[in-house]
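What follows is a single structure, written as structure tokens, with notes after it.
Subset of chains shown; positions unchanged.
Letters A, B and C mark the chains as written, and numbering starts fresh at 1 in each.
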């Protein structure tokens, strides 16, 4: 296997696995947050605006963590510096 | 095995595994959110509109995380840049 | 092993494993949602229509996640682009 192929397959496998494993936490965390928001709404409907506002801030924070994973995956597929260097080395492009 | 074959099999395996592992979290999170929504509805039927609206926002957020995984899987199968580069290299197509 | 065989076995194994692992989450999530719906119905029979409507929306969302997995499995078995390319390459068909 030449250099390009090796870098390609490692990038593919890593991108897939890191997003695959990485969504477990954020999804469970968001599920928990949403779940508590709904319980809270049922308990105190008058505080709906504060609750939903806090919920959205929290979901955004957790989503940001999931996006770290997504960003790394996308970087590894579409903006991989090691791949770019190898391409430049080979002279192809 | 030539380069194309290796990239193909790694892409196939990664696409399948990342979606396989990646749906566990979102599915459990959504199950939890729906579950709380139903409990909340039973407790406070008058707040049904607020509860269902918050639920749908939450489900959409969690679904978006599941879709990150799906997108990576689909990219690896149908729009794989490493595969495209290898195809271009071989000159086939 | 020639190229076709390798792609075939990786596709078979990935399709089976991704659906095998991927149904765990949705099934547990749906079980939880249905379970809460039934508890809610027992607690507040008057809200039955709202509860069942919310339940069906939630089940549909979770089912959609399970279907992502199923779709990837079916694509890998019946519409695998890498397999099609390899078949075209070999000239068979």
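Throughout what follows, a contact is a pair of C-beta atoms (placed from the backbone, for glycine too) under 8 Å apart; a residue touches a chain by one contact, two chains touch by 3 or more.
Every value quoted in this text rests on a predicted model; they were computed, and no experiment measured them.
Asks: Hey, this file places 3 copies; any idea how many the whole complex holds?
Replies: 14
The working rule: only the chains that are shown with their structure count from here on.
Asks: How are the chains arranged in terms of who touches whom: line, ring, star, complete or other?
Replies: The chain contacts form an open line.
Asks: Distance-wise, how many Å sit between the C-alpha centres of chain A and chain B, to the nearest whole number?
Replies: 11
Asks: Measure off the straight-line distance from the CA centroid of chain A to the CA centroid of chain C, and report it in whole Å.
Replies: 21
Asks: Give the residues of chain B that touch two or more other chains, as numbers and ranges in rising order.
Replies: Answer for chain B, listing residues that touch two or more other chains: 11, 13, 15, 17, 19-21, 24-26, 28-33, 35-37, 39, 41, 43, 55, 59, 66, 69, 73.
Asks: Under the stated contact criterion, what part of chain A meets chain B in this complex?
Replies: 1-2, 4-5, 8-9, 11-13, 15-17, 19-21, 23-39, 41-43, 45, 48, 52, 55-56, 59, 63, 66, 69-70, 73, 77-78, 83, 87, 92
Asks: What residues of chain B sit close enough to touch chain A in their complex?
Replies: By the definition above, chain B touches chain A via 3, 6-7, 10-11, 13-15, 17-22, 24-26, 28-33, 35-37, 39-41, 43-44, 46-47, 50-51, 54-55, 57-59, 61-62, 64-66, 68-69, 72-73, 75-76, 80-82, 85-86, 89.
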